[in-house]
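Shown here: the complex without one of its protein chains, the others still in place.
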Amino acid sequence: MTQPLSRYPVPALKDLPEDIREKILQVQEKAGFVPNVFITLAHRPDEFRAFFAYHDALMLRDSGLSKAEREMIVVATSGVNHCQYCVIAHGAILRIYAKNAQIADQVGIDHRKADITPRQKAMLDFAVKLARTPELMQDADYQSLREHGFDEEDVWDIGAITAFFALSNRMAHLISMRPNDEFYLLGRVPPPAKK
Amino acid sequence: MTQPLSRYPVPALKDLPEDIREKILQVQEKAGFVPNVFITLAHRPDEFRAFFAYHDALMLRDSGLSKAEREMIVVATSGVNHCQYCVIAHGAILRIYAKNAQIADQVGIDHRKADITPRQKAMLDFAVKLARTPELMQDADYQSLREHGFDEEDVWDIGAITAFFALSNRMAHLISMRPNDEFYLLGRVPPPAKK
Amino acid sequence: MTQPLSRYPVPALKDLPEDIREKILQVQEKAGFVPNVFITLAHRPDEFRAFFAYHDALMLRDSGLSKAEREMIVVATSGVNHCQYCVIAHGAILRIYAKNAQIADQVGIDHRKADITPRQKAMLDFAVKLARTPELMQDADYQSLREHGFDEEDVWDIGAITAFFALSNRMAHLISMRPNDEFYLLGRVPPPAKK
Amino acid sequence: MTQPLSRYPVPALKDLPEDIREKILQVQEKAGFVPNVFITLAHRPDEFRAFFAYHDALMLRDSGLSKAEREMIVVATSGVNHCQYCVIAHGAILRIYAKNAQIADQVGIDHRKADITPRQKAMLDFAVKLARTPELMQDADYQSLREHGFDEEDVWDIGAITAFFALSNRMAHLISMRPNDEFYLLGRVPPPAKK
Amino acid sequence: MTQPLSRYPVPALKDLPEDIREKILQVQEKAGFVPNVFITLAHRPDEFRAFFAYHDALMLRDSGLSKAEREMIVVATSGVNHCQYCVIAHGAILRIYAKNAQIADQVGIDHRKADITPRQKAMLDFAVKLARTPELMQDADYQSLREHGFDEEDVWDIGAITAFFALSNRMAHLISMRPNDEFYLLGRVPPPAKK
Partner (left out) sequence: MTQPLSRYPVPALKDLPEDIREKILQVQEKAGFVPNVFITLAHRPDEFRAFFAYHDALMLRDSGLSKAEREMIVVATSGVNHCQYCVIAHGAILRIYAKNAQIADQVGIDHRKADITPRQKAMLDFAVKLARTPELMQDADYQSLREHGFDEEDVWDIGAITAFFALSNRMAHLISMRPNDEFYLLGRVPPPAKK
């Protein structure tokens, strides 16, 4: 009863445009495998390019939020959206950045009870509200972030990451994107010794 | 009590990177004004570039959906997300593409009672469900689209436009993006005679 | 694919009871056309009489709320109820009373971001909560109105208008009441010169 | 900790307009007491007159629905709106019309498990949906009623009673209307012997 | 159209294990009848034993909450869960413990407007939130209870009773458990004179 990678055909690497094949090979080099989000979204090359440009603009920029905090936002909002791919894949990344084998499961299920700081809980309260009921955001939500020391650019980062994964979660639901087997153990056990 | 364009500073055109200034000037040339989504998102140039690359990949591509149908998806999903900027701005675009002065108000409030075809209603049922409760999508939802004659690429378009505006609506809510005055009348009355 | 005025037969003016025909002719004289709520609800004369008696008792009385504020309540609560007829018809009336071509679209989509006063936002917060989750009203909601300077009779007006349009929205949904073409432009452009 | 009859002052009978005092005295004559809905809504005479004209137009007319069925609609929709006054007062009336001491508690808590016919359950499914999520009504809901033998006028009755009590429930919540002590036992035990 | 006691077969007393028959006979001796929860859950003897052991551990223990307050929790949370058996059966018990013929209907429909103390309303606010949205409990909810004088063991009692009836309500919904006729009048009228 193993589900396929996607409801859509998955292109062969050799059939992809050069720049996309290049990007995928780089990821494979770095991660040791090709996360399915790359191979499944490559079905639409232009959208693929924009998707990863957007992702990198948010997740790789210099920010008042640590990389682990940014992944917490991904995992918490993907959790309330019940997005299997994003919780499992970004849960792995969160474990690695936070050097914490438990944090992804905690944040993905209920950030209110996770081993994180009150400041991080306020960050995730804001993100989860924006993810599920964006129309209810009000000044008090921004005020709470300021009281926890987030500046205006931090707030943009929190909101924009939430917004980007609102898109990403819906793409994953739309095509029933399957997480790679590799993600399940990443960051839970020491990595296998490199050759 | 006029609300500002954004919770964030709005950059002056002259301070923007060349490519972004160029794009904005082109839009201004074509539309006769600069929609606020351009000037407010330019606060973050890299995200700006990815945002509009994504937008154009979806909204300008050859598709089984007409341009008016794509804008219907934007207006209907932005309506259930109560996104002021997107309903008003894309409502204007929808009126123009559909050559119908009433359709945007109808679709933005309740697509079930709009003057559209049963096929278009099925398309918007799918989009609105994905917009608000992506975790509940099931095979029957895809089956309904197929029965109305949508093929697999059409379904991707419907879903991907919904996903992109899930992002866009959240950015607009996040920064309290204000729609331009010009949108309110566009497509409701004949355009002013060109000079 | 134009929808009919109602799921129910629409009576001819000549077949209506005298008092109802009279009322409809007066409205036509004043507005220049017969809003469909009159002609569709006339299907049931006794209910018609009570409906408009109730409407007039609330909307025409001397009140601490301006006429524009009362129409804001109608538009905001009809917006969260996704009632096509009421948002479009009362949106037109709101534009006229407020002498503001943008306010109806803003309030109908998201009153929190409309160009209105904080006092008016508090009024609409109360109304929208009563409209959708009446069982959750609590003392703090009344307290918020008092802090914004509303007295007890103002609170009754806010609540009673909300309650009346809870009825009206459901009647419009029940019969799929169609808004008149005339409403779409009213208050958006200067009225045509009178003959 | 007894709650008052209303958040608003309750007028003395002698201070009311003649026609309203008359109506209240008639009710008292018939029922043996004055239900609080009369005395509390009399705070606003014009609204009072419209309210009861509307109520009587719906609840006293010749209809394909029995009086007990109409009260079932009131009790079921007031139950999902958690309206204390309407469930308790109309629960009493339902017990009397249905000559059934248990039906009001059953219908007010969960109509799906009440001792009623499948046709009545379909009627209440429609009513409860219109009461809570009017924007979701669709052709299939009307079709279900037709399959259970309801004609178009019956459907109007079901919907209009639901709509009227959407108003009534909100007025009761707004003013915290208290049910009379008398309602609790009415229709549960044989009435006291008349003098 | 009388509904059966359960979707499952109801065992005869003589076919039950000795300890269960004994317990049921004791209840019958005390109450004058066998509440259907005993006879319907006896379909599974081991679950029966655990169910009533749990019930008695919570409802019969020495506690900072009076027995009437514990039944208020049952009735209020069963009300928001729309559980016919629990509202009607425990409504009867609440009327008896509170010596108040009105309180069960009030608490079961809307505890916010019941004739109870502010302390009891705070208790039921906590319980109702835990019943319907347990994932949203936060420190402020516990703080509110402490401010009303509840100690830590009281909070456990409030929460544990809510939790137990979350189970009980779901069992009653699962099997469509029917309340006994006797419950409807208990505590509303003086008990019949004993022989």
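All chains are identified by letter, namely A, B, C, D and E, in their written order; residue positions are counted from 1 within each chain.
Heads up, the rule we're going with is that a contact is a pair of C-beta atoms (placed from the backbone, for glycine too) under 8 Å apart; a residue touches a chain by one contact, two chains touch by 3 or more.
Note that the coordinates shown come from a computational prediction; the quantities given were computed from them, not determined experimentally.
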| item | value |
| --- | --- |
| Sole residue of A:Gln3, A:Gln26 or A:Thr133 that reaches the chain not shown, by the stated touch rule | A:Gln3 |
| Listed residues A:Ile24, A:Ala68, A:Ile88 or A:Ala163, member touching the removed chain | A:Ile88 |
| Option from A:Gly79, A:Pro134 or A:Gly159 whose C-beta touches the chain left out | A:Gly79 |
| Residues of subunit A (touch criterion as defined above) contacting the omitted chain | 1-3, 79, 82-84, 87-88, 101-102, 105-106, 108-110, 113-117, 176, 178, 181, 184-185, 188-189 |
| Residue numbers in subunit E that touch the chain omitted from display | 7-8, 43-44, 46-47, 49-51, 53-54, 57-58, 61, 81-83, 130-131, 134-135, 137, 142, 152, 155-156, 159-160, 162-164, 166-171, 173-175 |
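In this section, only the chains that are shown with their structure count from here on.
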| item | value |
| --- | --- |
| Listed chain pair D-E, C-D or A-B that repeats interface B-C [over half of contact pairs the same by residue number] | D-E |
| Centroid distance [mean C-alpha coordinates] between subunit E and subunit C, Å | 44 |
| Separation of mean Cα positions, subunit E and subunit B [Å, integer] | 51 |
| Two or more partner chains touched - positions in subunit A | 135 |
